[in-house]
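Inspection log for the structure reproduced underneath, given as structure tokens.
Note that one protein chain of the assembly has been removed; the remaining protein chains are unaltered in position.
Note that the chains take the letters A and B in the order they are written out, and that residue 1 is the start of every chain.
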Amino acid sequence: MGWVARRIGVSLLLVWIVASIVFLAIHLVPGDPAELLLSSGGVAPDPGAVAELRDRLGLNLPLAQQYVSFLSGVVRGDLGTSLVDEYPVLDEILLRLPRTLELIAAGALIAVLVGIPAGTLAALRRGSAFDRIASGVAALLLAVPVFVVGTLLVLVFAQILRWMPAGGYVPLAEDPWRHLTLLALPALAIGKGLVAVVFRMTRASVLDALSRDFVRTARAKGLSPSRVLMRHVVRNALIPVLTVLALHMGTLLGGTVLVEYVFNWPGLSTPLLRAVEARDYPMVVGIVLTISALFVLLNLVMDLVYAALDPRIRHA
Amino acid sequence: MRPGTKRLWVPAGLVALIVLLALLAPLLGLPDPVRQDVAQRLAGPMPGSPLGRDEFGRDVLSRLIWGARSSLAVAFASASIACLFGTILGLLGGWFRGLGEFLAVRSMDIVLCFPPVLLALLVVTLLGPGAGTLIMVLSVLYLPGFVRVTYAEVLSARSHDYVEAVRALGASAGRILTRTVLPNVAGPILVQFSLAVASAVVLESGLSFLGLGVVPPAPSWGLMIRGARATMAQAPLLLLWPCLALTLTILAMNLLCDALRDAMDPRTATARPRLRLLDRVLPGLVPPAPNAEAPEAVLEVGGLTVEIATPRGPIRPVEDVSFAVHAGETLAIVGESGSGKSVTATSVMGLLPPAARPVAGAAWLEGRDLLRLPEPELRRLRGGAMAMVFQDPMSSLNPVHRVGDQIAEAIRAHRRGVTQAQAWSRAVDLLRRVGIADPERRARAYPHEMSGGMRQRVMIAMAVANEPKLLIADEPTTALDVTVQAQILDLLAELRRETGMALIFITHSLGVVAEIADRVVVMYAGQVVEQGSVPEVFGAPLHPYTRALLAAVPDGDTAPAGIPGVVPQPHAFPVGCRFAARCPHAKPACEAAPPALEGAGEGRTVRCIRWAEIGAKKAEAVA
Partner (left out) sequence: MSAATPPLVEATGLSKTFAARGVFRRGRPVQAVRRVDVSVARGEALGVVGESGSGKSTLGRLLLGLQPATEGVIRFDGQPLDATMPKAEWRRLRRRMQIVFQDPFGSLDPRRRIGAQIADGLAIHDLVPAAERAGRVEELLRQVGLDPTHAQRFPHEFSGGQRQRIGIARALATGPEFLVADEPVSALDVSIQAQVVALMDDLRRRLGLALLFISHDLPVVRHLCDRVVVMYLGRVMEEGSAEELFRAPAHPYTRALLSATPRIDPARRAKRILLQGEPPSPSNPPSGCAFRTRCAHATAACAEVVPELRPLGGERRVACIRAEEIA
């Protein structure tokens, strides 16, 4: 199990590097954060206010000391408070992160449920009408940007057909049905790209697995087609599909920003966008750090799953 | 031009058109895209404005075209920067290895830790929105892609013998990188470039949509969608135009990427077509060769002809092949590459690729014609009465299952009511039988944990699991070392003696034939040219090809003699004797008509019109 320990070590190292980069980026970029924060509309800020803010942010301390206190804060789970409303950054993240994760999970679920069966079928019927149509749809889905899909979904289902609410959020505990109807459109928007990616990857890797020698062996053993398909083709084909899914789910951690914005879903993106506009550094840093750490964690989990699925990896 | 390039033209033309429109925007005489005219707010199509006006009364068509300009400028600029630096980093990291490699590749892992949109937002927070910021962020974001692609390609190029050859010639690192490595990695980099441009267009429009990209009032598709969203109840079309433009652009770019990738992929360009797709039921067959008397042989193949549909028309890699193998007998099928020996075996097993089908002949096993058997019945025979061992034991075993499970699976496929536990213990017995030490532990191993010889033993255990009457071994020792080959040959001979099964052994090595086989079928260019008992055929070959083949093997004291020329390709088989072009005894008559397979004594056949004549001459020369 040395491999697992090593892999976890690498992940921790990456999170540390990411945190350091974020810290350095803010402190080494030309311009004084305090001054930038207070300047608005090209008006030079009041020097007294700047000095006070510098003091409050600890910007007058030596860089090394700031770095140490930043890191120790991160380790203790203290990400500071928002410059705008002095609300603790961590609390804000803990409140909103589950909602963002729910969106991603719903999107991934759609992608797996639609993409894998469709991809397998398209590979088995290569060149058939189904294959062509599904591949065409996938190409189209990949091409439409997520915010375009979101906006068009709102236009069609909320504005024109009036079947669904345009956006918003109701906690699950409060009204489960309404929660789900509000989830449906954003989840579809998130899932659209994933479905296409999973479909394409499944199709390609099933085709690849079909041409392998061990599939011929399985057939030479006299196995039934369904057993050949499930145990030898799909089982082997799923490994690359999972990797790609993990990779794209990671990208989505950031990509939900657009969807949440379009559907007014109160996930992490609302405070993030607000913080970016207001240059609320602690909030931006906290959110970027959390999501990046999650991203690294996701990759770690996927590597472990990968190892469980492919015995060759464990020894590599 | 390769056929794959045809698919390139449509998307390439579309992308070129979009780029051209964007470039020529100032020359098209369009209205000023930023001039507001509140009186014409949300106006429909009108003269001079075919797509109407937006929420500030600006001309929509003009904004669309100018928007393309800003989107593409940002996308191309960032992709080019990333491409330049990424390629250099990847080349250096891949070629010089060591610390540079570590830094180049690992630093990219760190960039990949940030979800793209997030990194962009972080930078926008620091530097403020604008095209410059966008270009910087996007270049950093796409850098890892180029580094990784280049690095991987350089590593794979390094391992190619042709790069090693240039190194051995004494070329400098610079010459090798620019002359040999770069042209070979250019394809993947080009694909990566088009991917980066397409994805940059998406990100740019997304950020602009959030109000964090291109700064208004400059036209941008993202900004147009953002603006139209506010008025979508009144003017839904305003939303549609930029959405369409954006989607169409990205679609064209994606299709271009796909087509480029296909065109660049050396596998699609040079490699042989991938065969062996999952079996669909074999197509209906032509009238069978009737076989009146009950076949006493375990397998009797008569007049087998296989046809493969290729883009250049149908070819026949196997034509009129007949042979029989009896219980307890070992029949070797020997031939060089392209002789059709493996196709013969796979058609008997019913494992031909979908593009290939037997068009004539019959293969009788236990009174049933395998070529006309429906797939479900054939499946019961495969792995049951007839089994097969393949050449490459590594790729022929499934890497993700334990070998014990793979053997147990073969048992349970043919025996109803056998539990997994029973099948497993039988698998362990079989592993012991094929000479694997500590079979209980080894059954739990995965294929990659075993050596090549052991894997082949596992394949054999799997094949004999259900006591087959016929075992076909297709070059089972070709991938093995000679001392291990000797072990496997002994094992097969022993199993055959013990079980009395018939063994068909396919090989290109005449030495192996002499060691293991009772009778031999010599194949050349899809046909049987000679057949008989091993001592007779090797001791007194009748066909000129057999004789030449024996002379080519370095075995005796005389120097081996090569056969001039090459084996003809299946689409260019000559009408007459297929060996005539390389045969020292060829006469015009040989090329006129296809020679028949003639009987030449007890159990002996030969496909040569001059065999008797040549044999007599030889005898004379000896005397």
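As a convention for this text, a residue touches a chain if its C-beta (ideal position, glycine included) is under 8 Å from a C-beta of that chain, and two chains touch if they have at least 3 such contacts.
All figures in this text were calculated on a predicted structure; none of them were measured in a lab.
**Q** Looking beyond the chains shown, say which of B:Gly170, B:Pro374, B:Gly417 or B:Pro588 touches the absent one.
**A** B:Gly170
**Q** Check the options B:Gly453, B:Pro476, B:Gly526 or B:Gly576 and report the residue that touches the missing chain.
**A** B:Gly453
**Q** Of the residues B:Leu27, B:Ala421 or B:Ala559, I need the one that contacts the missing chain.
**A** Once the missing chain is taken into account, the touching residue is B:Ala559.
**Q** Which listed residue (B:Gln36, B:Ser80, B:Ser107 or B:Thr180) would be found touching the missing chain in the intact complex?
**A** Only one listed residue reaches the unshown chain, and that is B:Thr180.
**Q** Among B:Arg35, B:His160 or B:Arg497, which one is in touch with the chain left out?
**A** Of these options, the touching residue for the absent chain is B:His160.
**Q** If the missing chain were put back, which residues of subunit B would it touch?
**A** Against the left-out chain, subunit B lists 102, 160-172, 175, 180, 183-184, 266, 270, 336-337, 451-454, 481-487, 489-490, 508-512, 514-515, 535, 538, 548-556, 559-564, 566-567.
We adopt the following convention: only the chains that are shown with their structure count from here on.
**Q** State, to the nearest whole Å, the distance from the C-alpha centre of subunit A to the C-alpha centre of subunit B.
**A** 33
**Q** In the complex formed with subunit A, which residues of subunit B make contact?
**A** Result: residues 109-110, 113-119, 121-127, 202, 205-206, 209-210, 212, 222, 225, 229, 232-233, 236, 239, 243, 246-248, 250-251, 254-255, 258, 274-279, 349, 351, 379-384, 387-388, 390, 392, 395-401, 409-410, 413-414, 446, 448-449, 459, 462-463 of subunit B touch subunit A.
**Q** Which residues of subunit A touch subunit B once you look at their complex with the stated criterion?
**A** 14-15, 17-18, 21-22, 25-26, 29, 124, 126, 139-140, 142-148, 151-152, 154-155, 159-160, 210-225, 227-229, 231-233, 235-236, 239, 250-255, 257-258, 261, 272-273, 275-276, 279, 281, 284, 287-288, 291-292, 295-296, 309-312, 315
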